[in-house]
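Heads up, one of the protein chains got dropped from this complex, but the rest are sitting where they should.
Chain lettering (A and B) follows the sequence in which the chains are written, and residue indices restart at 1 in each chain.
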Amino acid sequence: MNSLNIILCAAAITALDICIFVLVITAYCEKRSSKKNWHELAHDMELAEQDKIYDLGCDEVLIGRHASADIRLPDLSVSRYHAMLTVSNGIWTIKDIGSKSGVFVNGNLIHEIILHENDVIKLGNRRLIFRKRRQERVR
Amino acid sequence: MKSIKRTQRVTSLIILLFIIGMAILVLKIIHESSFYMMNSDQLQLGYVYDRKGDVLYDGTGKGSYPDNYFIDVGNIIGDEKGQMDNTLVARNLEKLNNYNFSDGLLKDGGKAAIYTTLDHAANRAVFDAYGYMKGCVSAYNYKTGEMLVCTSLPSLDVTKGYDNIQSFESATLLSKNLYGTVPGSTQKVSTVISALEIMGSGLLYSKSYTCTGKYLNQTGGEIDCHNAYGHGTQNIQEAFENSCNPFFAQLIEDTDLPFERLKKQYEKLGYVLNGDKPKYLDIDGIQCATASTTLENPLEFKTQWGCIGQGDTLVSPIQLMMWESAIANETGRMTMPYFIDHVTNTRGTVKEKAKTKYSDKLFSENTASGVKQIMLTNGADRYSYLISGYNIGVKSGTAQVQEGAKENSLLVGFVDDPSFPIAFCILIEDKDSGWLTTENIAQVLLDNLKNNF
Partner (left out) sequence: MYANPVAYIFSCIFVIFAHSAMLVNIWFNGNFSETRDIAVLGAAVIILDIAFFVVILFFKQMSYVLDFLLILILNMSVIFQSCFICKFNIKHYITCIICLAASKCGYILCKNHKILQSNKKYIYGGIGLLLLLVLIVYFAKHDMWIRIGSFTLQPSEFIKPLFVLACATSIADQQKKHKILIFNVVYENIALFCIMAAICLVQVKSHDYGSLPTFISIYCVGFILRICYPKAKFSKKKLVAVIAIIVVFLLIGLKYAPEYVQHRLHVDIWSDKTGDGYQQSQALIAIANGGWFGVGPGRGYLSNIFAYDNDIVFATVSEEWGLLFALMMVLTILIITAVPLINPTRSYYHATMSSCICAAFIVQMALNIFGSCNLIPFTGVTIPFISSGGSSLLVSGFMTGMLTAGQSPVFNEHRSKSKSKSKKQEEAVPAWRWKE
């Protein structure tokens, strides 16, 4: 084993390391851009309660009392799995998935309906508003 | 979102487990790499030195040495060629190999070496003293455990290779010190230890039995004494000095020596009884047999004959020597012998410095000093003119082998001198084939060790 071998091998390892590092940084850049992209796709909506804001981060959002629900409403009037929000083609839809107390959108009991901005969703005793995301930072 | 987070958690768990596994693997590889390399075809071995820096084995094969320079330690130091398995080099290739994980295998300039505690000059002198006779000698410092002499004849010069392996005498390729041999009367040391431990010195010294040259035991077995005219009535000290077989047969039969406790004490001493699985001592990787015998019924010939040192009894010389340390130290604990003082790695850094270790307690301090006194008295009465210049405690033995066709001569003992603490075991095979006696060898051994101590 000569020193040239060690140096070159170390150089190759370093190059590979740097490359991996750069790619990880790229992945972080893409995280930011794909987040932006997602907000465009999903029309930048969010669900808001009086003091809480729920981000809609994926295309199926499960609302319920159970711990595995994406949006957890710890209230006995809400079923374990109460309703699900889905997005497709940029349109959000809410669907009742066998809740006991039903899903009310703007006061009407529904099974499945397309949501519009500022629709009020009532699940049991909880009221949520479907609205445009507030920008936490000025662009 | 919570659901996506959950999948991420599962993924990270899997990756984490894998990384842990990988870390274990890397640590394992680094830790064991020299062991892996030892199994490779390529080896770059270093030197084995004796206690004064004299070469005992040259792994590089580059040095030139006088003819038969290594013959005295040939079958204990051994070599890497695989013909001898139970040798220092074969069992410690890993330490001798000039390899470490970060530097790789060093073609030259590696400083890996084993520094042994052996004394090449003393080994040589003892080896030469044997002449054409065969046998083995082991000696060690019973305070520290350093093996000083470990030679076995016939032996070989490892530098000459194995081309004429067919013409080698039997037992050339193994060190007799490591394997069981019939101890003869040296077994009586163990029996005295056991009797003293069980009965206590007062009771034991009050016992006396009569020897008429032959003793017919209670089951009709006949125990012969080497003195056909008999030794008359003796106590334990006299019987020990006379090495009287009928006395010991009667001692075994005595109801004051409960047989179950005798068996327990024998097992404590390291004997494997009645054909159980053999036990081995590990001395720097080298396997050394302990002792075995048959103890079934105190009234039967076979058991009595076993306690006298014949019959099924087999003890390795190193084990005999180690018992002497427990006596000489008056602690009842054996000093564990070692060959390797320290090793150096490829860069010459000293590591694995040997430490003195002791065995479990085999018998009480009182027993130890009692037996020591008996042996020292024996040494003073019978051997002071045969081995001059040392205050020694000894027990000799004559073992019949090959169905009584040949007789081996044994001598175990220790030097009672805090500045020269040597315990030894000497074996001469087929003693009637020459004039050499164990006392001659002991004199040569001790003189040579004393010169360089």
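Please note the rule applied: contacts are C-beta pairs under 8 Å (C-beta built on N, C-alpha and C of every residue); 3 or more make two chains touch, one makes a residue touch a chain.
As the structure is a prediction and not an experimental result, all values here were calculated from the model.
Q: What are the shown chains that the left-out chain touches?
A: A, B
Q: So one chain is hidden, and I want to know which residue out of A:Ile71, A:Val87 or A:Leu123 touches that hidden chain in the complete assembly.
A: Checking the options A:Ile71, A:Val87 or A:Leu123, the one contacting the hidden chain is A:Val87.
Q: May I ask you to list the residues on chain A that touch the chain which is not drawn?
A: Looking at chain A, the ones touching the missing chain are residues 1, 4-6, 8-20, 22-31, 33-34, 36-38, 41, 43, 45, 48, 50, 57-60, 62, 66, 68, 80-81, 84, 86-92, 97-98, 106, 114-120, 129, 132.
Q: Considering the entire assembly, which residues of chain B contact the chain that has been omitted?
A: The missing chain touches chain B at positions 3-8, 10-12, 14-15, 18-19, 21-22, 24-26, 28-29, 32-34, 36-37, 39-40, 42, 99, 101-105.
Throughout what follows, only the chains that are shown with their structure count from here on.
Q: Could you put a whole-Å number on the gap between the CA centroids of chain A and chain B?
A: 76
Q: Which chain A residues qualify as touching chain B in the complex?
A: For chain A paired with chain B, touching residues are 1, 55, 57-58, 60-62, 68-70, 72.
Q: Would you pull the chain B residues touching chain A in the complex into a rising list?
A: Going by the criterion above, the answer is residues 1-4, 6, 103-104.
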